[in-house]
Structure formats: structure tokens, C-alpha cells
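Apart from one protein chain that is not included, each protein chain of the complex appears where it belongs.
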Amino acid sequence: MSKTLRVTIWNEFRHEQKDVEVTRVYPKGIHAAIAAGVGPLLPEAQIRCATQDEPEHGLTADVLAGTDVLVWWGHMAHGEVRDEIVERVHTRVLEGMGAVFLHSAHYSKPFKKLMGTGCGLVWRDTGERERLFIVNPAHPIADGLPPHFDIPAEEMYGEFFDVPAPDELVMISWFQGGNVFRSCCTWTRGKGKVAYFRPGHEVFPAYHQAEVLRVIANAIKWAAPASNHPYTLDAPYQRPLSPIA
Amino acid sequence: MSKTLRVTIWNEFRHEQKDVEVTRVYPKGIHAAIAAGVGPLLPEAQIRCATQDEPEHGLTADVLAGTDVLVWWGHMAHGEVRDEIVERVHTRVLEGMGAVFLHSAHYSKPFKKLMGTGCGLVWRDTGERERLFIVNPAHPIADGLPPHFDIPAEEMYGEFFDVPAPDELVMISWFQGGNVFRSCCTWTRGKGKVAYFRPGHEVFPAYHQAEVLRVIANAIKWAAPASNHPYTLDAPYQRPLSPIA
Amino acid sequence: MSKTLRVTIWNEFRHEQKDVEVTRVYPKGIHAAIAAGVGPLLPEAQIRCATQDEPEHGLTADVLAGTDVLVWWGHMAHGEVRDEIVERVHTRVLEGMGAVFLHSAHYSKPFKKLMGTGCGLVWRDTGERERLFIVNPAHPIADGLPPHFDIPAEEMYGEFFDVPAPDELVMISWFQGGNVFRSCCTWTRGKGKVAYFRPGHEVFPAYHQAEVLRVIANAIKWAAPASNHPYTLDAPYQRPLSPIA
Partner (left out) sequence: MSKTLRVTIWNEFRHEQKDVEVTRVYPKGIHAAIAAGVGPLLPEAQIRCATQDEPEHGLTADVLAGTDVLVWWGHMAHGEVRDEIVERVHTRVLEGMGAVFLHSAHYSKPFKKLMGTGCGLVWRDTGERERLFIVNPAHPIADGLPPHFDIPAEEMYGEFFDVPAPDELVMISWFQGGNVFRSCCTWTRGKGKVAYFRPGHEVFPAYHQAEVLRVIANAIKWAAPASNHPYTLDAPYQRPLSPIA
């Protein structure tokens, strides 16, 4: 475990360059907004960004080897993420890299591969009020948050959210239009800690809101490697540990 | 949900045809031994078998559509199972087909895809005593079993078993040579119920032992669809359920 | 495990006799409404009722010994339930009796003793719309229910619900006034299966609504003993199972 917390914020970075409505909200990209927002909350962190249209999607073996926690935002180009990079990310998570998947990353290839399920949900992009309730006040991701907080306008994601029952359920969302969603969930896969956090549709400014940034910062801290225990992907032979009579 | 319990027992069926030591133990194949053993315990079941070297590995769309619970044994030819059939099995599990993975199926493609982890473990094929302890006496899979039972000679599988923390842990194995293993675990994926049960190395007669067969029969009953609730693999749009002011 | 499903529906039965508003909704008592409603859904069941003001609260050792699943509704007189009867109920649950706690039974003595937590929540009795979403479509309690259903007027119970993280989360409620709640949860305690289901404030007719009755019937079936595995409350000495050199 490194002493600094090495964070890589990965963004598809397409909407922001194609759609003026999105550019207005995130002129430098969603990744830049998140980096700017969580930086002050994570003084121990070294934060870098990577985007899909860089070579190897910005996720070379070196970058991943030097990443303690990967944050992932993607939406319109999930299918263009190369399978070989997905394998690389997946393997690094199993080996211990934390991963925080945001919003439409529920349908990203690495998240689906880690979950083993369809990862579907119902949605509506009317721009309605979302209210997030903490249902696990002891959890590190709840630190510093009130019992509930509102996002004035968001895309709705509703149940059934087709993921494995989370190891820990941290938040549930209420939506004005009448839906609910398990909006902050955690799992462990291999040695890696995985969190999903629901907000931030690209046309709404959720990643400029203090509570949302606090959740992401908390999730990054939570997902950071917390054990230097050995881990291997193999299935090795082992001699008897005690004599067999 | 069908009234009869439609069970398909799938077996790689290679060891039994290539290795005389295995043929002696399972002359008609592991699938046949399991079918013969669990049949009398599941009077409500229609049991058929399928093997890897049949066309489409015996798992046509029709066969899977008519299967409530699939039992899976594989080992030496995991890599030869075609990805398209793996997809088909995976999808059917998400849609609600139960799946019971046995022994070396921990490394089968469908199991790995459902788990999202490496599925490794440590092993030793000395043929030592295994003792299985029930750690969840309320669970349907524990029905009719004593607090613990022995298998006189088995391959050892030991921790760390690289699977997601099971939704339910039903049994833990002790091995004479000094290891332990979470040997009966359950998960839900989509609408499908998934169980893993550790015994039966091909050179030992575990699938002729009453307690082992009872566990498999119980697991089949447990994994059978228990809810006719709707399920979809899509992420559909949904209009507001309540008015948005 | 008995072949008939022996159900005891226990009710405090005070509001119905003191408050005309409640009498109008449940003239024969909440227990009678539930019994009448779930009876046709549970043809295999023998249903009896018991109420708090009977001798021993209607829960003699004989009654409990002959009960497979106990349903519990209480509210204004939790404190009057005698500790000796609470012990008796608690012990029977550990030994394998199923228990389904309804609505304000979240604050009943047996539920609190089984949970080990404060069991608090926030509430509001305005009579607002509740919408319940299934978040575990594979679960037997979801059988026959649509993805979501409404109760037109109910008391609101909101998060944080101070219970241990449920073993299985089956439903989440949305409330018109802006709250959410984990409204159908399950746990195992000893050999007993325990479910909590949120609706039925005494002044509203939830227990006359088909979906609510279906959930209760499903929960009763789910909570019924499913394993005849031995269980003891002791901590007995055990000789070595294998020789210690």
C-alpha cells in the first residue's frame, strides 16, 4: 500500500465535446470537474485523469500499476472500450485496485464484468428532484453527510437495479417522479473494493455539488487498498500443512 | 414456474472415457451417477443429462428454455466450451434458471462469468479425509443432514477461494492435511439462484455417497425458480409514476 | 417439519376496541383481517389467532410449540408484553419457528431482541401514497407481485431504519412526502427465519389490499421451517473428531 493515494479519474469525454448543453455544464470535462472537486477533500491524494480517446484509453499497464483507486464515468461509447483494456482493469481490481463507478458506468464493460449480472435499471431524463438517504450511518462513505440531501435536477435511475445484492448498501434515492434506487452500493471482488454511486447525468451539474463530491471523495478513500495481504490469480498446488496419517 | 422440476445435469464427460481409474468409479459418467443418485430424492423432478461433446454441448436454446435447474461438472476441457454457449447459459441464469456448480466447475466459464472474480483456490489430490460442517442449520440445503459428515478420500480444495462473499454460506470443509474451504455457498444473479458445492474429484466416489447426493438434491430444490416475478435484461425508459410538479 | 403449515397470527388488539376510527377499518381486529386475507392464499395452512389480553398473551408453550410461523402486530402496548413471554417467543424462533413482524412491530420486544439494535425510524401519519418496489425478483416473497404497487394512503416510515443490514432486502418503499424505507427485509436468527414487512397502520385498510396480503402470505411460506437440521441452545463439549497426535 502506497502512502499517497494515487487516484486516476477516467472519463469517456465525448458528450462534453459534442453537445453544447453538456459543454456548458462541464467545459473541461466531467473528469476535470471531479478532480477539481475532490482534490481539496483528499489532501493525501495524487490525482490524474485519463480519457477514452487517448492511446490505450489512457489506461496503460503502467498507469494502472500506479493507480490505487480508479474512478470511471462512461455512457455513449461503452462498446468502443477495447476488451483487452477491460481485462487489464478487471485484473487490477482483483489484485487490489479500488474502483468507483459513477452513474451510467453501470453499463460499462468493467462494471458488468465485475458484477456478473445484466446491470439494467429503468431511467427517465426529465430532470427531476433526487433525494439521497443514508441507510448505513456507520459506513466511511457516510462520513460528513447529513441524513439526506437533495440534488435539484437529475436523471432518474429506478429499480430493479440488476446487480448482485451489494455487500453494503449505503444510500437509497427517492425521485420526485415516484421511483427509488439503491444509489450507493459496495462490493469486494478478489482483493479489490468496488463502489457504485448513481448521480451525475451529463446535462446536470451534480459534480459541482458539495455533497456529491463528498461522497465521491469518501468512496475513493474507502476503496483504497486497506490490506497488503498476498493475492494470486492462480490455483496453485499446496503440500499438506499437517501430516496425513 | 413449472410444476415439475426440470433438471439438466451437464457433464464434461472426458475423464470417464479416457482414464481407466475414473471409468472404474463412474462407468457411465459422473452425470449418470448424479442422476441415479438424486432421482429418488427428487420425485417431482424430470432429470435429463447433457455432455460437452454433444452438438452445442447438449445445451441448445430449447434444452435451456426447458431447464429449471442446471447442474454443471467440468474440469479438463473448460477452455473448449464455446463462448456462445456460455453466453446462453449465463443469460438463462439471469432470467431465472437455477445453477448448481460442482467441484472443478469453480473454474468453468459460466461460473467465472457469474462470479466476476478469479475463482482460484489451492488444491492437493492426495486423497485425504474431508469433513463438511453445516454452518447455517436453517438453510434448505442443510435439510436432513447431520451437523457434520465425512468423505473418506477426496481432493483438497483450500482457501483462499476467490469468489465474491457468498450471499449465504452453508458449509465449511475441514481437511486432514490441514486446510479449510467454504464448500457450500450460494449467490443470486439477476433472477437466478446459484449454488457451489465442492466435492467430487473424478477419481473418488463422492457422488456415490448418500450425504453428498442429499446436498446436491437439496441444492437443486433450493435453486429452482421460486418467484414468477418479471425480469428483463434491458434498461427501459419509464414515464413518471407520480406527477412531477 | 410438519406437513401442514401451522400459522399463529398475533395481534395486540387494543386500537380496534378503543378507537372507532380503527374499528371501522378492522371491525374484528387486524388479526382477523389478515387471517381472512391470507387463508385462501395458503391452502396448506392451519391458521389460528392470539391476542395480547388473553392469558399468557395467547402464547402458551403449547401454542408456540405448535406454531411453524408467528405473525406479529403490536403498537400501543409493547411495554405490557411480559418479558417471560418474550423469552419464550425468542427461544422458539432460535429453535426454528418463523416470524413475520408487521408495521409497528418494529418496536416490539421480540423483534428488538432478535435484532440487537435500536430499531428506530422516522414516521409521519399524514396518510400519503406509498409505492413498494421489488428489488430482489428471485426472492420467494416477490412471487406473483408486479415490479411495484401502490398503497393509496399509509403512515410513512422513513430511513434511517436502525436494524442490522438485512440478509436479504426484498422491497423498498417510496413515499409521496419524500422518504424511502427498506420495507421488506429478512434475517436468520439461530434456526429461525425472520421477516419484517412495513405496511399496515391501524387507521388505513392496507390489510384489505390484495398485494399486501400476497406479501404476507409469501412471507409466511418463506419463513416456514425449511430444514430439519438439529439445533441446540447449548455450548456442549465435543471429543476430538480426528485423532490428535
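As written, the chains take the letters A, B and C, and residue 1 is the first residue of each chain.
FYI, contacts are C-beta pairs under 8 Å (C-beta built on N, C-alpha and C of every residue); 3 or more make two chains touch, one makes a residue touch a chain.
As the structure is a prediction and not an experimental result, all values here were calculated from the model.
Visitor: Name every displayed chain that the left-out chain is in contact with.
Guide: Contacts of the omitted chain with visible chains: A, B, C.
Visitor: For the chain left off this view, which of B:41, B:135 or B:153 is in contact with it?
Guide: B:135
Visitor: Of C:47, C:114, C:169 or C:206, which sits in contact with the chain we cannot see?
Guide: Per the contact definition at the top, the residue touching the missing chain is C:114.
Visitor: Take the complete complex as the reference. Which residues in subunit A touch the chain that isn't displayed?
Guide: The list for subunit A reads 96, 129, 131, 134, 136-148, 167-168, 176, 188, 190-193, 225-231, 241-242.
Visitor: Can you list, in ascending order, the subunit B residues touching the missing chain?
Guide: 131, 133-137, 147-148, 158-161, 165, 168-169, 172-175, 178-180, 182, 243, 245
Visitor: List the subunit C residues touching the unshown chain?
Guide: So the residues of subunit C touching the missing chain come out as 94, 107, 113-118, 120-124, 126, 128, 156, 158, 160, 162, 164-165, 167, 176-179, 187-190, 231-245.
The rule we apply is simple: only the chains that are shown with their structure count from here on.
Visitor: Centre to centre, by mean C-alpha position, how many angstrom separate subunit A and subunit C?
Guide: 36
Visitor: Centroid of subunit B to centroid of subunit C, CA atoms only: how many Å?
Guide: Distance between chain centres: 33 Å.
Visitor: Multi-chain contacts only, two chains or more: what residues does subunit C have there?
Guide: Each of 131, 134, 136-137, 147-148, 168 in subunit C touches at least two other chains.
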